[in-house]
Structure formats: C-alpha cells, structure tokens
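Shown here is a partial selection of chains from the complex, left in place.
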Amino acid sequence: MVFQDHFVVQTSGRGTRLITSEIQEGVHRSGISRGICNLFLHHTSASLILCENADPEVRSDLERYMTGLVPDGDPMFAHNAEGPDDMPAHIRTILTSSEMSLPVVASRCELGTWQGVYLWEHRTAGHRRKLTLTVYGE
Amino acid sequence: MVFQDHFVVQTSGRGTRLITSEIQEGVHRSGISRGICNLFLHHTSASLILCENADPEVRSDLERYMTGLVPDGDPMFAHNAEGPDDMPAHIRTILTSSEMSLPVVASRCELGTWQGVYLWEHRTAGHRRKLTLTVYGE
C-alpha cells in the first residue's frame, strides 16, 4: 500500500516550527499501520530536522550556532540577489536535510520521547513551504 | 513485505561504534532479498553515519574535527542543564543524521567496500541507544 499527500506550511521567517502533529495525522489518514513515512520538502532554503522538543532554548541555541557557522552577508558569497540570507539559506539546507524517512509502528511515526520533527525556515522572510508525505507498508 | 525490529546499543561515551553486523543480521532475519532497509535512532544526542571502515584514524580525526566545530561549554549555549556536552550533542546530531535508508540486494545491505554504518555517541557519558530497523521489499 502507498499513500501520498501534500501539505503546505506557512513560515513567519527564520526559525523552527514543529510539524510532528501534521505528520502523525497524515499517517493516521493513510490507514497504514506498519512501514515507513517519508517526508520531502520542495525547497532549497528550508530544511527538515529531528530536534529536542522539550526546551525551547535548544532551538534558539541552534539558530545562534548556525548564524555563526554560516554568516549572513559574508562577502565570499557571489549569489546574493535575494539578500544577505540567500546563499546562507542554501548552505544551511545542505548542512541539514530536505527529506527524512521515519518508521511507522502501530499506525504512528515511532519517534523517541524527546524527538520532534521541525521545519526549519532559513530565509529571514516568511515563505509558503510545500511538503510531500508518502507512507507505505501494510 | 514489511519487517520491523528494535535493538539497543549501549555506548561507552563519546565516539563511534560500528553497527554494520547488527544491521546485516536484521536484514537476514527479515527474509527480504531486494528492497530497502531503514534505520532510525530514537535520540537527539547521538547519530547514524556512513564512514570509512578501514583506518581508525578517520574516526579519531572526525571526532577532533567535530570537537573544534561545535565546542563543548561554549558560553553561547543557554541549554546546558546536563553539562557542557549537552547542547553540542544536539547540534552534532542535526549536522549529521538520525536516520538512513540503505538498498537491500541479494539479502544484504549493499554497502560500498569502505563503508561502515556507525552509531556516533555525542554525549561524554555512555547511554543506552534504541534503534528501529525496518526492511521492506520482496
């Protein structure tokens, strides 16, 4: 069995947004109890991460760290037509990921207690971000 | 066909541990000869990597590099309740990955000659790390 669905997340600029419940709801609708759930983000300046879901300081520390690792407006970047965050957003995406596959057990994505799935917007402005969810199994 | 299994790896603190044989054994038990093997780690402070499996200096260089890239105890980190390695462990996990999908060919994960699957513990203390292995195919 294969189930596919698309959904859109409206971001409000740089930062992480928890999307675990959207995913669990998609898996529920698929009717598949055991298998894999693949998530795919159709963009090159936002990414999908599994991150600690309890202390919000983890995500603010993460943002601060990444801002230091890939500085906005670095003069080494030639690709800056959309602003100082343009090329850094592409690099942040490549250093993290645009897709992930999660086990489906008992009709749910079986995440660890402290794992949340986050969409990480890397542009400073908000964007409409499109995802494909594919669930397969039995 | 879908096969699922769970296993636990006890780590002895920061460092990499080869888990290729546990995975190949799981694929063997699945009875699936052609398809995909998905590995998923239920934690946000350890990760799964594919790494060179011949020279141990690769993994010690990798550890040294990562320690420089994400310094323990950096005063920029507010999330430090569990110690100076707490937030760096979350960042190291996000810069690598918690899941991977490998091709199953002729009843084995078809890895390259120099590829090993490693669980990378990012905390300085040892932990019990839980994994889900899902094999699907025919």
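Some notes on this structure:
By letter and in written order, the chains are A and B; residue numbering begins at 1 in each of them.
Assume a residue touches a chain if its C-beta (ideal position, glycine included) is under 8 Å from a C-beta of that chain, and two chains touch if they have at least 3 such contacts.
All of these numbers come straight from a predicted model, not from anything done at the bench.
Every protein chain here is a copy of the same sequence, 2 of them drawn, and the whole complex in this file adds up to 3 copies.
One rule holds in what follows: only the chains that are shown with their structure count from here on.
If you average the CA atoms of chain A and of chain B, the two centres end up 20 Å from each other. Chain A contributes residues 34-36, 49-52, 55, 57-58, 60-62, 64-65, 68-69, 95-97, 100-103, 105, 110-115, 136-138 to its touches with chain B in the complex. Those residues of chain B lying in contact with chain A across their complex are 2, 4, 36, 38, 40-45, 69-70, 76-79, 81, 87, 90-91, 93-95, 97-99, 101, 130, 132, 134, 136.
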